[in-house]
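Presenting chain A:
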Amino acid sequence: MDNILSILIFFPAIAGMLGFVVDKNSAKAYGVSVAAIELLLSLWLWVLYDGANAGMQFSEFIPVISEFGIAYNVGVDGISIFIVIMASLMTLLGMISLDSDLKKMKNMIISLLFLEMTMVGVFLSLDAILFYIFWELSLVPMLYIIGAWGGPTRVYAAVKFFLYTFAGSLIMLVGLLAMAYLFQVESGIWSFNLLDWYTLKLTDNEQFWLFLAFFAGFAIKVPMFPFHTWLPHAHGQAPTIGSVILAAVLLKMGTYGFVRFSLPILPDASVEFTPFIMALSLIMVVYTAMVAFAQKDMKQVIAYSSVSHMGIIMIGVFAMNAEGLGGSVFLMLSHGIVSGALFFLVGVIYERTGTKYMSEFGGLATVMPVYATIFGVMLMASVGLPLTIGFVGEFLVLLGFYKVSVIGTIIAGSTIIIGSIYMLALFKKSFFGPVTNEKNYGLKDLNSKELTVLIPLVLLVVWLGVYPKPVLGPIDNSVKALLVQMEDHAQSESTKEAIIVSKKEVK
Partner candidate 1 sequence: MYEVIAFYIFAISTMVLFTITVMSKNVLYAMTALAAGMVMISGFFFLLGADFLGVVQLIVYVGAVMALYAFSMMFFDATKDIKEKHQNPSLAFVLGGLMALVFVIMFSAPIIGENIQALYPVGLAEGLGAFGNAQDVGLVLFTKYLVPFEVAAVMLLVAMIAGIILAGKKMDYSLTECEASDKELEDEILKGGAK
Partner candidate 2 sequence: MESLVYVALFAPFVGSLFAGLFFARSPKTHLVGIVASGLLALSFIASLMLAIHVAEFGAVHVTLMDWINAGDLSIPFGFLVDEVSVTMMVVVTLVSTVVHIYSIGYMDHDKGYNRFFSYLSAFVFSMLILVMSDNFAGLFIGWEGVGVCSWLLIGFWYHKADRPFEENPSISPSWAANEAFIMNRVADLGMLVGIFLIYWNIGSLQYDVVFEALPNLKDGILVAIAIALFIGAMGKSAQFPLHTWLTDAMEGPTPVSALIHAATMVTAGVFLVIRANPLFSLDAVAGVSFFIASLGAFVAFYAASMALSARDIKRIVALSTLSQLGYMFAAAGLGAYWIALFHLAAHAFFKALLFLGAGNVMHAMDDELDIFKMGGMKKVMRGSYIYMGIASVALAGLPFFAGFYSKDAIIETAFNDGSFIIWGILVITAGMTAFYSFRQVFFTFHGDERYKALGFHPHDMYKYVLVAMAPLAALAISFGWFMEDFREFITRNLPDYEMSHHTHHWAWLLGLLVIILAVTGIVIAYKKYAGTGKEAWKRDEVFEQSFIYRLVANQYYVPKFYDEFIVKPYTIASEKFWAIDKAVVDGSVDLIAKAFYKSGDVSRGMQNGNLSSYLNWMGAGALLLVVAAAISAFIG
Partner candidate 3 sequence: MEIGIGHYLILSGLLFSIGFVGVLRRKNLLMLFFATEVMLNAVNVAFAAIGNYYGDLSGQMFAFFVIAVAASEVAVGLGLLIVLYKKYGSLDLDVIATMKG
């Protein structure tokens, strides 16, 4: 299984291609089985993965345009492996959750499979051009999913999503090309290999501009304040499956980009920019949480809460220590699982009632107790209750960030207060109280299809909350290696001071 990564990337694409000839009625079964195989493959990757080794594993390198050092170059480490697994898990669950009489089911399945290819590709690429290709390709299926199956203003939302993120990533492309050029100037050969770039020492000025260029691409994807407004539109209009994948995986591309590109390539600029990022992230955490509180639409609450949580992830990335960075990588996973599950849950009620407005609900706990219970579990994970997956990451991020700024930590920590305010308000409005809307009396509780989707997520939430070690261990190893690499690579003393390398040994 030397080329397991290539199989992981291209299996869904090939299967998607074959999907065109599959019969319309068996499309869903086909999609589910392909996604299941993909999930098994990614789990198999985890089995093969050596958790004690912090570096890149299963690397493959095939030169494509050797004059310019562009190659098909993939590899996996502790930071990316779990996001890949989560992406394939979310795709599988999303496929299962599809309504079997969805119109144009075949197109949906094929889009999802292509989307899966691009998602896995982004997280496994070690070549900047390859990364960029997957990064941009991921927009296309998503654009189609929102545009074809979305709500009333879906076209506006889809186009906004596409153009906004596209504009950002074009600036990022300029940054990537500039980076390759600088590398060529320095070393005489062209290379788009990330691991090569890690060794390049750039001047402050170059780092400054490159950081800004990368920032444009990543920050819009995250989405950081004030570039976040495409997200509520996209979530508001997207079908459930689109929201799930968007929140669970696509947003993580942004933070992953910061971890993979900005930090190790531009350590000095990253440290220099930390106050700026911190300011934006803190605004993001508090401001969007308050906006979430004002929402009338259940899905929008979750969409804005997503933004708020991404703010926490961002400050963790820029904490520059193993606790914060590891925590934020873990939080990417937990946010993916939890917000994905919450979007699934909103989808459930939307499917039954055709509305997402909280004023239409009230007293749902009486009518749909199982639904309310699972929603409650996810809500608690979302507000970061210990022994759920949400706490581990959030705790580590805040802990790590404390070293950077005490005031910042207190402001960011207020997420545990304001986060619970909007989440509990949502829960109270929708689930508690008497059943106010007569239409809701006849609502059916979760059916077996929905339980199949949600139970694994609940189990994950609890399992990784109680015993995060199997996941946190590899993440921690790779993160420590990254920090050591950053410190070696940093040029100014103040940067070296800001980066805290663990005292424990790194293999």
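How were these candidates chosen? In short, all candidates are chains of the complex that A comes from, given by their letters.
As a working rule, a residue touches a chain if its C-beta (ideal position, glycine included) is under 8 Å from a C-beta of that chain, and two chains touch if they have at least 3 such contacts; residues count from 1.
Just so it is clear, the structure is predicted and the values come from calculations on it, not from any experiment.
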Of the listed candidates 1, 2 or 3, the one touching chain A in this complex: 2
Contact set on chain A toward candidate 2 in their complex: 160, 163-164, 225-226, 228-230, 233, 287, 290-291, 293-295, 321-323, 326-327, 330, 363, 365-366, 369-370, 373, 380, 383, 385-387, 391-392, 395-396, 398-400, 402-403, 406, 409-410, 413-414, 416-417, 420-421, 424-425, 428, 431-435, 466-469, 472-473, 475-476, 480, 502-504
